[in-house]
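A short worksheet on the structure shown next.
With one protein chain removed, the remaining protein chains of the complex are shown where they sit.
And now, chain A:
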Amino acid sequence: MAPSQTSHVPTLDSLIKAFDSQSLEASVESLIFLLKRRQVKGDECAKATAHILCQVVTKSTWHDVDQLISRVQITGSRLARAAPMEPVIGNIVRRVLGLIRDEASEDRNADDGGSDAGSDIQALPASANLPQKPHPLPFRPPPSVAAAGLQVSKSMFNLLSVADTSDSLMTGASTPMSQAQPTSMHALRSEVKDGIDEILDEINQADDQIAGFAEIQIHPGDYVLAYQPTKTVERFLVKAASKRRFTVIFAGLDSPAPGSAEPPYAALRKRLNAAGVETINLASNGLMAYIPRVNKVIFGAKAVYQNGGLLVNSGCCIAALAAHEYLKPVIVLSPVYKFCPEDPSDEVLRGELGNPSSYVSYANGPAVEALDIESTITEYIPPELIDVYLTNLGPQTQHHLASILADHYKTEDINFAVHLAEP
């Protein structure tokens, strides 16, 4: 899982181990440091975020739910800012925030005899992702004002309901939770910690769950084009190989040099070949030439936005475009924790530019002088190019993403970082 790193850089595992022995602030700083240097990236971000938030819950000092929420928000937004192109971090933060709110409301409901706060968007129909338009500032309850007893409804369903101070716990206001007893706080701490462990389990199992759908999607004799296979895709293909005979075409090879020491994806190809699946490494820029031969295109996403658009590694879009032109299905493998309840930012739409030094050698002075190199490393794929979103919960289409988002995130957490933007 760990990327190739030099020995003095901690791997994710050693980093997480170190969390226990370090002070919280040191852990957060070291993770931020690695995120900024992109030594923790991709799927690792999710795990690292969950671990660090677990540390926040267990180590930081807080006396009520609102303090806890704000601690998580602050740490979460620091992490998210450290790696703006890793939306997964934000997703995990939102999940943890939602978890805390759930646990808190359960606790309090137990105390209060079960009246419902009604702040979950789970209570809303699936399409209720953007129901708050008419409401002023739906996602950003300013904490300072809220303390003055200003009621902010979370959904239109209780717009008309009688305001009850003791019921509103979503504002970040201190009113309702401040009466909670320290014992319940202690219980909350362990419950939230368990919840985070569940999230971690989900992250760890997602790939296997997705792979479980492999034989439904891949048929005997298929030619499957896998663009820069991620771990998720690898597992998916290996699982499919145990049941089916097909051909995998790997596209998007990094190294343009022929005859380099080890052909790319050697380990994966060996496993697939052993299972009787043919593999071809395609060292080609364009893919239109091969798509007529291909039955389906598969790749992993870095993130899925609420419109169904994808953040992917550079080049995937070519595969998706070409497949779309030839009406070949494009299957995206994405665990649910990569689904972002946001729209893609402009940066995402433009694509991120990366290090150009692999394309022009510094030995070649005139070329370094002459070229403005735009080496894109991530890009955005619009939803219309995607046919199937294969999640750990099963295959989804673009139209049902909203219900998944509603199941996993709370509306008040969607813009968790906005009102904390200035540290």
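Here, a residue touches a chain if its C-beta (ideal position, glycine included) is under 8 Å from a C-beta of that chain, and two chains touch if they have at least 3 such contacts; residues count from 1.
Definition applied: contacts and distances are computed from a predicted model.
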Name under which UniProt lists the unshown chain, selected from "GPI transamidase component PIG-T", "Translation initiation factor eIF2B subunit delta", "Mitochondrial import inner membrane translocase subunit TIM54" or "Putative BolA protein": "Translation initiation factor eIF2B subunit delta"
Option from A:Ser190, A:Asn285 or A:Thr397 whose C-beta touches the chain left out: A:Asn285
Residues belonging to chain A that touch the chain removed from view: 223, 247, 253, 256, 258-259, 263, 278-290, 292-293, 314-315, 317-318, 321-322, 325, 349-351, 356, 359-360, 366-367, 370-377, 379-380
